[in-house]
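Complex shown without one protein chain; remaining protein chains in place.
Up next, subunit A:
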Amino acid sequence: MPAISMKVNGQAVCGEVEGRTLLVEFIREKIGLTGTHVGCDTSQCGACVVLVNGKAVKSCTALAVAHDGAEVITVEGLAADGKLHPMQEAFKDNHGLQCGFCTPGMVIASIDMVNRLGKNLSEETIRHELEGNICRCTGYHNIVAAVKAGAANM
């Protein structure tokens, strides 16, 4: 089995994987960071989104072995010095979640959105950009409000 190493949330990690081990399996099962979720088996829901070398990707649709040497940020890596990331804070303040299953992917996708498009996001842009993140609880309204507020505070 190939051995790989990565930097996850700033910490060096390594482990042995099979070719077929998905990035999300490596993150959840080998490293034990279970904040990244798996909500589907068709690459559509976005619950598994993490930042790889600064870009949002679906970790259920990526091979761990192909990411040897990568820098990964998961939802656990966002809070700093005991304070939530502004995007997490905004989801909390705006009731941008109910069951919370989609939330790690939503928050990471939203941070990626701000990184690419800036802090001043229209509702239309936010809705279009969240196309790859499905929520079965909220009806999206409060998620959109949370992203708008979180973006402005980033």
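Throughout what follows, a contact is a pair of C-beta atoms (placed from the backbone, for glycine too) under 8 Å apart; a residue touches a chain by one contact, two chains touch by 3 or more; residues count from 1.
One rule holds in what follows: contacts and distances are computed from a predicted model.
**Q** For the chain omitted from this view, which of "Aspartyl/glutamyl-tRNA(Asn/Gln) amidotransferase subunit B", "Carbon monoxide dehydrogenase", "ABC transporter permease" or "Ring-1,2-phenylacetyl-CoA epoxidase subunit PaaB" is its UniProt protein name?
**A** Result for the unshown chain: "Carbon monoxide dehydrogenase".
**Q** Looking at the whole complex, which of A:55, A:95, A:119 or A:136 touches the chain that is not displayed?
**A** Final answer for the missing-chain contact: A:55.
**Q** Kindly state which of the options A:31, A:109 or A:147 is in contact with the chain not pictured.
**A** The one listed residue touching the chain not shown is A:109.
**Q** Looking at A:66, A:79, A:99 or A:152, which makes contact with the chain not pictured?
**A** A:66
**Q** In the full complex, which residues of subunit A touch the absent chain?
**A** Subunit A touches the missing chain through residues 2, 18-20, 22, 41-44, 46, 49, 55-58, 61-63, 65-66, 109, 112-113, 116, 129, 131-133.
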